[in-house]
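Removed: one protein chain of the complex. Kept in place: all other protein chains.
== subunit A ==
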Amino acid sequence: MAICSAHTTTTSLHSPCTTTVSNAAGFRQRQVIFFTSSSNRRSCGGGGGGRRHHGGARTSCFQVSCSVDKPVVIGLAADSGCGKSTFMRRLTSVFGGAAVPPKGGNPDSNTLISDTTTVICLDDYHSLDRNGRKEYGVTALDPRANNFDLMYEQVKAIKDGQAVEKPIYNHVTGLLDPPELITPPKIFVIEGLHPMFDQRVRDLLDFSIYLDISDEVKFAWKIQRDMAERGHSLESIQASIEARKPDFDAYIDPQKQYADAVIEVLPTQLIPGDNEGKVLRVKLIMKEGVKFFNPVYLFDEGSSISWVPCGRKLTCSYPGIKFAYGPDTYFGKEVSVLEMDGQFDKLDELIYVESHLSNLSTKFYGEVTQQMLKHADFPGSNNGTGLFQTIIGLKIRDLYEQIVAERAGVPAEAAKV
């Protein structure tokens, strides 16, 4: 048996690079195949053995000699129930093509794959399953319930262009299922509770985003999500938020200081005393000086601006729309902040706002509006959450293109010497 003998395939991407893979054919296929003989797989250090966690040695048989095709890695952090899934769907849509779960794999897989992008959920790196957490009295927010060593090894391997066998945390059963094969995509997104918690993982990120949902809005969203569920009540929803809050404050919230972009979701200030969470004030906090990321601005870059687009040219319905833009500091760092309060009610409003924002990284006029309308059924499509998520999607696409261009440029330069 040809254990670990080299088997060469060309990558699925359009580059001249080759990937040397020492495993059975089919490794580069998008379908996850678990029926290869275990001896063959273990020869590469990776086993399909279920709940064990494996070290990085599993990928030692892969040799990828290519720099252009190495994925750009994006981190998205947010609490459970704070709109990560919606954000992911908007992102992958901007990158082109719908993201779907791996075909033929575990139906409870948390992974989403599109032509360009693979999104993995970091819950898959839980070291304690539901029973384990109960036994030890730790929440999923607690770092002790997560295997950061494996997270780092696997994200690093993907970033280096190597496939990994990633565990699957099953959110229905609360158990760790047998792993699935993840091959390096063009854009690799890690979303979950702790993408910026461990410094080693954080350093692998080319761009990072934190969704910061205020307590009032979180409560309103969870009521909307859970009230119809049997057994849930206002009391149980509140109790759950309160019980998780100490761990959330200790382990999740501090990550926002590391994010390149923060989307902050707050109750509106347009309706005094409103805390229904239907009308929202949303801030897009963009770090200055991040390579390949040029913050969006309103009218005049670096100035402080307050703007009410509703007036003679544009009529808005109650409670109207208000924008603000300006420089600020966030955890001691220079940032630009764009804020939108209120919601879009008419097409005019959205396109009018888009036409007054600069540095959007759109490919054609009206692209933001087009994306928003394409997914008008997603939550937040008529307010700042949808707008800013879409803008971040465009920014990441731009960042990816710049990174690829730079990488393509470097070998060419080197060849000249």
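To be clear about the criterion, a residue touches a chain if its C-beta (ideal position, glycine included) is under 8 Å from a C-beta of that chain, and two chains touch if they have at least 3 such contacts; residues count from 1.
As a working rule, contacts and distances are computed from a predicted model.
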Original post:
Unshown chain, UniProt name, "CP12 domain-containing protein", "Small ribosomal subunit protein uS9m", "Alkylated DNA repair protein alkB 8-like" or "Trafficking protein particle complex subunit"?
Top reply: "CP12 domain-containing protein"
Original post:
With respect to the chain omitted from the figure, which of A:E180, A:D206 or A:D247 is a touching residue?
Top reply: A:D247
Original post:
Of the residues listed, A:S236, A:Q257 or A:S304, which one is in contact with the missing chain?
Top reply: A:S236
Subject >> Hidden partner chain, residues of subunit A it touches >> reply: 80-81, 85, 98, 130, 133-134, 136-141, 171-172, 174, 222, 224-226, 228-232, 236, 239-240, 242-244, 246-247, 299-300, 313-314, 344-352, 355-356, 358, 365-366, 369-370, 373-374, 376-377, 381-382
